[in-house]
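The complex appears here without one of its protein chains, the remainder shown in place.
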Amino acid sequence: MTARRFVIDVEELQHLFDLLRKQGYSLIGPSVREGAIVYDDIATVADLPVGWTDEQNGGSYRIKKTNDDRVFGYTVAPQSWKRFLFHPTTRLWRANRSAKNMQAVGEENQAEKQAFIGARSCEIHAIAIQDKVFLKGEYSDSQYKIRREGAFILAVNCSTAGNNCFCASMGTGPKATSGYDIALTEVLENGTHFFVVDVGSELGSSVIGSITDRTATETESKAADRVCEAVEMRKTLDTDGIKELLLRNYENPRWTEVAGRCLTCGNCTLACPTCFCNSVYDATDLTGKYAERWRKWDSCFTTEFSYIHGGSIRTSTMSRYRQWMTHKIGTWIDQFGVSGCVGCGRCITWCPVGIDLTEEARAIRESEKIITQSGGVQVENA
Amino acid sequence: MKTLDVILADHPFFKGLNAQQLKFLAGCSSNVRFEPEAFLYREEDEANNFFVLREGKVAVESYSPKRGAIIIQTLSKGDVLGWSWLFPPYHAHFSARAMELTRAISLDGKCLRKKCEEDHDLGYELMKRFSAVMIQRLQATRLQLLDLYDQSA
Partner (left out) sequence: MKPQRILPRLYRVQQSRLETYDTWTLESEPVDGDGVFSFAPGQFNMVYGFGVGEVPISISGDPAKPERLIHTVRSVGAVTKALCSLKKGEEFYVRGPYGTHWPVENAVGHDVVIVTGGVGLPPLRPAVYHILSNREKYKRIVLLYGARTPQDMVFTSELKRWRARFDVDVETTVDAAKPGWHGNVGVVTTLIPRANFDAQNTKVFICGPEIMTRFTILELQKRGVTTENIFVSMERNMKCGIGHCGHCQLGSVFVCKDGPVFRYDKVQPFMSKREI
């Protein structure tokens, strides 16, 4: 990499925050709240989860105090940055009705400047995927657009992989290579504590330029590289022909098996940084003369999701789990040109019964091999 | 004016039968014609004939006192009608009413039954053809049961 890398210390990180706030950004970053590290409003470095890390497993999330002062020692928060660009509930328009006519009033979308502090590579890829959904189709979503344009992304490279992480398999990490304004790699070794800064945009360049002029030395730069290289993935997802694999296994008995565990609670869709399904609902006042139309997040796991007159198409748990997983890592590719999964592992952590889609994919792939080995049905290759 | 065996040979139902078989069948047949609203046969009548439709349109119907007559199927040129003559008790299950001027060949069931017992080859040929027709009708009936247009209230 020939681009100039900077280096800042913890104190300068605070200056960076102050500068962003002065420029009108509200800072949103990780903070310890009620036993979790969540993305929320922050102001100072002290608000960050200094010295904390998280332990995530299937259906399990805990935070743990470490014995160092690492600022970004956790992996991924329960929810991603999705909720700040694509609000869980948002009003679309209001209408008044008199005896014979109606009048609708749209929302005035005010510019919102938000700085995401500590975005991970997987999360940045997830934002790019939602950009495809909401901005790159034939129609764009005006609310998403205005929030997206006002977002400043301060990325942080992971120093460790969570137990449920598989970003490397999805090609979305662990190192952030684009899609950010500034990326920090935190180095904590031999009594030193600094951040090597990579610049990803003009805006990032001007912001960091106002904080420091110190270029990272070769030692410092190499130390940062070592941090990124030391990240070890504990899960993998074989994406080779995964879409075709799932499309030809619609009737695989594995789906029924996972349906025996799945509660259709929809946690996975809420935690997932790329899930975009939403619904609309109307609210009127008692007179019936005033109505509001709201949009809210929805989940393909609900029974009403696929309802058309007469009944729902996907009534069984099996069909709904199959829809979610086949869409996320399979048909999404046909729709948007990339996989819908960024390997952040949240769906595994936040599933109450710990269903792991990497395991499910593996089981389906294996089930094809078993059939061939036993000399039974010949499997057609993708 | 064509002879009956030529008329039969032209009809898709009898395609593939040899000249001798056709001549024999012609011996059991007669040319018939029904004015509009005339009945080819009525429910519960003795079923002695099957009809090969040449022209016109026939309604297959059933009557109940409360609902009146309901048409459950219409048949026209090229279709065959009536198979209650094949098996005892040889009674028609539905009525067949001509909706417009209808010309058909009527084949005598009693005569055919006797000959099929004697000539199994001919019997097999006829059975093959009837089975095909029955399967088609069964499929169509199943589809009617399925409420294809999604219109039941």
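In this document, chain identifiers A and B correspond to the written order of the chains, with residue numbering beginning at 1 in each.
One rule holds in what follows: a residue touches a chain if its C-beta (ideal position, glycine included) is under 8 Å from a C-beta of that chain, and two chains touch if they have at least 3 such contacts.
Note that this is a predicted model, so its numbers are computed, not measured.
Screening A:230, A:313 or A:353 for touch with the missing chain picks out A:313.
When the missing chain is restored to the complex, the residue among A:158, A:300, A:329 or A:364 that touches it is A:300.
From the options A:102, A:263 or A:353, the residue with contact to the unseen chain in the full assembly is A:102. Contacts to the hidden chain, counted on chain B, fall at residues 59-61, 68-74, 76, 78, 97, 99-100, 140, 143-144, 146-153.
Summarising the interface, chain A meets the missing chain with residues 92-93, 95, 97, 100-104, 106, 133-142, 145, 247, 250-251, 276-282, 284, 288, 291, 298, 300, 305-310, 313-316, 318-319, 323, 327, 331, 334-335.
As a convention for this text, only the chains that are shown with their structure count from here on.
The distance from the centre of chain A to the centre of chain B, with each centre set as the mean of the Cα atoms, comes to 68 Å.
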